[in-house]
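Missing here is one protein chain; the remaining ones are kept as they sit in the complex.
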Amino acid sequence: MNREAMLNAAVLLALVAVPGWALWAGEPFTITLATRAVIFALAAVGLNIALGLGGMVSLGHAVYFGVGGYAMGILAWHAQSYTPLVEALAIPGTKSMPVIWLVAVISSALAALVIGVLALRTSGVYFIMITLAFGQMVYFFAISWPAYGGEDGLSIYVRNGFPGLNTLVPVQFYGLCLMVLLAVLALNWRLARSPFGLALNAARQVPQRVETVGLDPTRVKLVALVISGAVTGLAGALFADLNRFVSTTMLSWQMSGEIMVFVIIGGVGRLFGPVVGAGLYVILEHFLGDLSDYWQVFLGLILLAVVLFGRGGLVGIVAGRARTHG
Amino acid sequence: MAEVVLSTRGITKRFGAVTASEDISLDLRAGEIHAVIGPNGAGKSTLIAQICGGLAPDAGRVEFLGRDVTARPVRARARMGLARTFQISALAMEDTVLQNALLGALGASGRPWRFLRGVLTERSLRDRAEAALARVGLDDVAAVRTAELSHGQRRLLEVAVALTLAPRAFVMDEPMAGLGSEGSERLTTLLGSLRREAPILLVEHDMDAVFALADRVSVLVYGRVIATGTLDEIRADPAVREAYLGDAA
Partner (left out) sequence: MSPILIAEQVLNGLQFGVMLFLMAAGLTLIFGVMGLINLAHGSLYMIGAFAAAAVAGATGSFLLALGAALVAAALAGAIVELVVIRRLYDKDHLDQVLATFALILIFSEGTRWLFGSFPLYLDIPDWLSGPVTLPGGIQYPLYRLALICVGLLVALGLWLLITRTRVGIRIRAGENDREMIAALGVDIGKLYTLVFALGAGLAGLAGALVGAIQSVQVGMGEPVLILAFVVIVIGGIGSIKGALVGALLVGLTDTLGGIFLPELFKLFTDDAAGATATGSAFASMAIYILMAAVLVWRPTGLYGAKA
């Protein structure tokens, strides 16, 4: 087992052990923190598919996170207020997580498809600016659209349900989120080794080569962005359920920046990079946030140090050696 | 006369006041190696870009396998069996040698939309990639990262990726560039054996390789083809002697 695999195993073990430790140590709030970290990790795993495998520097992933969040918020709000979602067809809202997840995944994938078709007409720094701009568009739209809370957001009184679980119990909700994260990580692992992953990997490094073997690198990247958006959207639905609240904050450019920070401080293109990064972020947020209201100054300094001196993020520092795929 | 596989019919390309290609008509026939030679700045790269796609000529046509492909993108021509190699190796450096060859095989299969199955477990892709690597003698470094290959090995991998496409014609952009004499000889032998599978349009600087391989030669100067013929005809051509070989020949 190489060092990266050992690190991954240690992270996995820690994730499984957290709730046990929290209950034993009498710090149940830790479970909520860990849930937050797991959901952020899921959002970042989504971005890592676009960024790490596909080389697309998307600075607009808050769109998918927020669309997933609003999918949950809107469906659950209609259910709790007993108003139909689509009046003409008498389609009701729902409090069922599996249905909400499906809607979140489909709607964020669609958002990624539309943004991707436009943004992938360009590349490099244009792509960054365009994804950021479309993120701002959705943000302002959500603020000025009055039907679903606008700037105030939507509150959901009771957490949505999952068959066979009591999601109101923090440990059970944590376990559910962790299962989703692990399933998506497994998917990510297989994706990277699949024919599609091979084409995507090459499209990042040498698009002209992909073209000369008869494939369309732009379409390969577009599909990757859609998958990426769908995963981040699923994370958004879970995040809204964790807070029982959704607002435009989930759609803000800061959120996009933070999701990217998770990936970078963990390690771009590493399977567990986003998990490590999100975990570290939540820990810093908690402990530095206790020390100072202005803890983001320190986050900024750490991030600067990682960019200037520590290429490869935390996983890179521990595991050494540049990544290889397959 | 052998069947014409690939041809250009009077293609012309201008960049502002500069005419990079002027009324170029070339053909590549089954079983031959047709070399295009010319000094730097003669318009060789522009010519290749128009033949392989990516750059549309202002006038004229490109025909491949009897069809007009002038308006078709690079990937459509590749799928028809037009395989090109790059002057500066365009390989996925982070990936292994085998993965680079697999990409070619994947392109040839035309089915990249499989997301969960391991690419290494696909027998047909793997056989095709490994056969191509064996053909160029890279089978023993299949698991090595491409970034760790020597320059000469990368040139061979370029050819291997082209081979995985089971091409109907090769277009090679200075495959000998930067090779030592040993590497050139090895690649010359390889290319010589490839012509039976598919004809090669060989754009090359290395005159030893051209003299060893070419059945016919076209001389490109300032965007125009000033002569086409067998080696002997080219050697004897006064226009070539004056414009290209100069007094040194």
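Structural remarks
We call the chains A and B, going by the order they appear; numbering starts again at 1 in every chain.
What we mean here is this: contacts are C-beta pairs under 8 Å (C-beta built on N, C-alpha and C of every residue); 3 or more make two chains touch, one makes a residue touch a chain.
Keep in mind that what you see is a predicted model, and the values were worked out from it rather than measured.
Taking the full assembly into account, the omitted chain touches A.
The chain not shown here is touched by just one of A:L23, A:L182 or A:L303, and that residue is A:L303. Annotation: of A:W21, A:W145 or A:F287, A:W145 touches the absent chain (contact as defined above). For the options A:F40, A:F134 or A:F196, the residue in contact with the chain missing from this view is A:F134.
Mapped onto chain A, contacts with the missing chain fall at residues 51, 57, 59, 118-119, 121-122, 124-126, 128-130, 132-134, 136-137, 140-141, 143-146, 253, 257, 260-261, 264, 268, 294-297, 299-301, 303-304, 306-308.
Quick note on the criterion: only the chains that are shown with their structure count from here on.
Put simply, the C-alpha centre of chain A and that of chain B have 44 angstrom between them. Residues of chain A touching chain B in their complex: 187, 190-191, 193-199, 201-202, 205-206, 208-216, 220, 223, 227, 322-326. Looking at the complex, you find that chain B touches chain A at residues 52, 54, 73-76, 78-79, 83-84, 86, 90-96, 99-100, 102-104, 106-108, 110-120, 122, 125, 145, 161, 164-165.
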